[in-house]
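Removed: one protein chain of the complex. Kept in place: all other protein chains.
Naming follows writing order (A, B and C), and every chain is counted from residue 1.
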Amino acid sequence: MSLQVSDLRVYYRTLAGDVKALDGATFSIADKEIMGLAGESGCGKSTLGNSLIRLDGRMKYVAGSVTLDGNALPIWDNTGMNEFRFRDLSVIPQYAMSAMNPTRKIGKMTGELLESRGENFAAIKPELLRRIDLVGLQRDVLNLYPMELSGGMKQRMVMVISTLLDPSLLIADEITSALDVSTQRAVAETLVSFRDHGFVKSMIVITHDVSILYQIADTILIMYAGKLAEKASTSAIINRPLHPYTRMLVSSLPEVGVRYADKKLSGIPGSPPSLLKPPTGCRFRARCPLAFDKCAEEPPFVEVDTDHWVACWKATGTDA
Amino acid sequence: MSGPASTDPRMESVSGSVDIDKEATAVPAKKAGGEFLYFALRSRKFLFATAILLVLVGFAIFGPMIDTTDPMDTNGVQMSSPTMDAGNWFGTTILGEDVFAQFVNGLRATFFVGLLAGALAAFIGMAIGFTAGYKGGWVDEVLNMITNVVLVLPTLAVLIVISSYLKARGVLFEAVFVGLFSWPWVARAIRAQTFTLRSRDFIDLAKLSGRGTWKIIIQEIAPNMSSYLFMVFILLFGGAILFAASLDFIGLGPTGGMSLGLMMFNSVTYGAALTLGLWWWFIPPGLGIMAIVGALYVMNVGLDEIFNPKLRDI
Amino acid sequence: MLSVNRVSKFYRVGTFGGKEMTAVRDVSFDVDTGEVVSLIGESGSGKTTIGKMILKLIDISQGSISLDGADISAIRGSGIKSYYSHVQGVFQDPFSSYNPIFKADRVFGLIRNEYFAGIATSEWNDKVDAAVRSVALDPGQVLNKYPHQLSGGQLQRLLVARALLLDIKILVADEIISMLDASTRIDVLNLLADLKSRGLGILFITHDLSLGNYISEKTVILRRGSVVEMGATEKVFGNPTHPYTRMLVSSVPQLHKKWADVEADLGAPIAGRGGCLFHEAFPLAGRAGLYLPDDPIMVEIEDDHFVGCFELESEKAPGLVA
Partner (left out) sequence: MRRYFGRKLLTYSITFFVAATIDWMIPRFMPGDPVASLVAKQAGLSSAGATALVQYYNDLFGFQKPIIVQFFDFWAKLLQGDLGLSVYGHGRPVVESIMGALPFTLALLVPAILLSWWAGNSFGAMAARRKWMDNAVLPIGYILTATPYMWLGIVLAFVLGFSLRIFPMSGGYGFNLEPTLSWEFFTDLVAHWIMPFASLFLVMFGGWAIGMRNMVIYELESDYSRYLEALGAPQGLVRKYAFRNAMLPQITGLALQLGVIIGGQLVTEIVFAYPGIGSLLFNAIKSEDYFLLQGIFLFIIIGTLVANFMVDVAYVIVDPRTRVGMRGGTA
């Protein structure tokens, strides 16, 4: 087990009160696993990703524990986390296009960052150059300023920098959403190759696009309204989903080949609840066609089949 | 010309709209005005600055009513230091004029110049900024060039040359001229903001609804920048006061009137207040200007925190 | 009904307009009553520029666009308003489509001010109610609210309702669902498809092949401002021929097929001189970099399926045909 998260709760402080953006997450990621994390906007997927690497000013750690390779991560302690960042867990942020200091040459910035972490840049540089080759950039990029690179090039450069110290866990946050389909595929395949080359041991790929996850992820974790809904192998999530939300989500996605004239797809009626005062019981209840009395109680996130976790009374059986 | 904030690029980049993290959009909606009041009443900076300004405005409005002494009346005791009993609360000048009467009358002129010049500069800056930003193309090129030229001109020097040829100058004249030369940074900043707003889809939709250019600028773009425009006006207000004071101090202030700058000019150049130690003559006008301008700047910061949710908890 | 005829758009860039950039080059297609035409392209393909030219938000540099035979560039002054009563648009970002400081139904108010100034309030309210219901929204839930109180899907539907208040013939829908959540986007897409039955012609602009494939009768694929392939949707997707189209098809993530399998299914690219059908048909044409201005370089490879010449393009932009 590479990563173990247990009952993690992280809220957002707002003037109206705490937004319970991540309200109890328990899951684990195996070595070599690429876990896709999907859900609608506001479901807490980015909160989960951010809270593992760095809580920003408005995020509040409430409860739970995170263990990476046997070490408990002090995620509530910004300075205490520093020794784990970059070396043990790293991130390719959503804002990768603007993540590099605009007034520093990329090579210089990378060097200063590494040296500041006590690494020897000269010793790492050959590996850096190899990886630049690997992602299809010119070695010359190190002598350029970020603004001289296209968006896709910047993204690939950030991917290289973030994984330079071979972290155990990499969090990739919505890194394909702003890209064209052709670049999207290249970036997604690069992520897989990073894992295959052993640059990172395991990975969380956060996205709203389930079809990208089908292409690259080993497992998929579906979130809904701050809670975990379902986690299983990719093929199980796509072909044999158990949670009604997953089922409706997957069946609402048009694919090449599906045509309105032949097969009219439908979405999920209603909208997610406010996380300021979330409803009790199953949070999907109001939109769920299968909802029944039992759903007034909160369904536990349990393993119903080998490596197939779900939080739904219908899936676990009412008598369970 | 503004004080500190014109070097602050946030003045050029802060947009009036509120952007909240997608993850936390669940904040209950309040009406814009109610939200403003909610934060305004909790902003110490804003309340502090407002209090100071209100006191000074009170002096400017009611001072001349309470103390009806003619500020230019030279029949008083000469060079009296501040006394409570003789009615010379702030003392008298070398000619026996009442400093308190001069101060409250000078405050009036100072507020008047600041308001009028600030409003004029804001108006010109908006007109040019909106037009350049919305129209783009060669209109933008030309207006931009004009803006840059006025921006580079050392304004005080220009005003000195113009004023020195005029024999009779009123407060109104001074305000107009200060206003006419203070707008360039405003035009620049508004142009940049208009530029970003122009590319928003609601502008295109307004066009698709058959709206005309000016209706779009006034009804769609300007309301989105209203908080920003208000802040710009406040900075212009403060800048104009400092500016007019400098002009007064060179001896090119309003003829036949009283202003805080003129008090300083008189005290130093004619009154030999420095060599005679008449500190009560030059301390009040400078302190008054400093209080007004300082309060305006602090109010600007307070407003920024009120309008911009990102800054609220810093 | 709407006819785009050899339209190009050039931009002057640089401070004094020193350089010229071509955003759209020689594009032609039609949108007829009751059909959805997908305009598919990646960023920089010129798809949004074409939409804006149709909406008269930007000028046409060359060529013409006509509605029912009338050139829209000639429409000026008050004519623009009546043009907009027939042609309307909905844009990508629902939150940017509403002025954030006003209530969302102000978009209806603007229409009333400009087009229905004389109408009685009760009659107008009925009209708005009907339009809102026709996009499957509950007027009580969505009217009189600020944009941030509504979801992206609701906002986009309201914009469609806004267009329906007018007597529109053409709706330009520019990426209208790309910013919506998966669970709601399909419903907005279905709504567009339903509008066909009202006799509307819809130009559906998207970067997502699967969406275009889902709702449209005709597909136009753009690359760097030029059409590379167009025709009946099932033919373009059933037999993608241009290398760029094939690359797009093989890159779009699918739900039940991995990328590698899609590539295997597509098979080897068509043989021949770089696979360019135009060059096979007219072997001499491209040799001297010859561009035939009177004759668009589109080859009809089967009935209602056209493929653009990519050899000429690749000479202009080497190395970009991946």
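Basically, a residue touches a chain if its C-beta (ideal position, glycine included) is under 8 Å from a C-beta of that chain, and two chains touch if they have at least 3 such contacts.
Keep in mind it's a predicted model, so treat the numbers as computed, not measured.
Student: Which one, A:V91, A:V160, A:I175 or A:L191, makes contact with the chain that was left out?
Tutor: Per the contact definition at the top, the residue touching the missing chain is A:V91.
Student: From the list B:S164, B:S199, B:T213 or B:S226, pick the residue that touches the absent chain.
Tutor: Counting the whole complex, the residue in contact with the absent chain is B:S164.
Student: Which one, B:L37, B:L153 or B:I218, makes contact with the chain that was left out?
Tutor: With B:L37, B:L153 or B:I218 as choices, the missing chain is touched by B:L153.
Student: Of the listed residues B:L242, B:M258 or B:I306, which contacts the missing chain in the full complex?
Tutor: Only one listed residue reaches the unshown chain, and that is B:L242.
Student: List the chain B residues touching the unshown chain?
Tutor: Residues touching the hidden chain, for chain B, are 1, 3-10, 145, 148-149, 151-158, 160-162, 164-167, 185, 238, 242-243, 245-246, 249-252, 261, 264, 267-269, 274-275, 277, 279, 282-283, 285-286, 289-294, 296-298, 301, 310, 314.
Student: Name every residue on chain A in touch with the hidden partner chain.
Tutor: 53-54, 56, 81-87, 90-91, 93, 95, 98-105, 112-113, 116-117, 145, 147-150, 158, 161-162
One rule holds in what follows: only the chains that are shown with their structure count from here on.
Student: With centres defined by CA atoms only, which chain is the most remote from chain A?
Tutor: Taking each chain's C-alpha mean as its centre, the farthest from chain A is B.
Student: Please state which pair of chains has more C-beta contact pairs than any other pair.
Tutor: Chain pair with the maximum contact count: A-C.
Student: Taking each chain's centre as the mean position of its Cα atoms, how many Å separate chain A from chain C?
Tutor: Result: the chain centres lie 32 Å from each other.
Student: Please tell me the distance, in whole Å, between the geometric centres of chain A and chain B computed from their C-alpha atoms.
Tutor: 50
Student: For chain A, write out the residues touching at least two other chains, lowest number first.
Tutor: Within chain A, the residues that touch at least two other chains are 41.
Student: Can you name the residues of chain B that touch chain C in the complex?
Tutor: Chain B residues touching chain C: 16-18, 25, 29, 32, 141, 200-202, 204-211, 220, 223-224, 226.
Student: Please output the residues of chain A touching chain C within their complex, sorted ascending.
Tutor: 40-41, 180-182, 184-185, 188-189, 208-212, 214-215, 238-239, 248-250, 252-260, 264-268, 271
Student: Across the complex, what residues on chain C touch chain B?
Tutor: The contact residues of chain C facing chain B are 16, 52, 55, 57, 80-81, 84, 88-89, 91-93, 96-102, 107, 110-111, 113-115, 146, 148-149, 159, 162.
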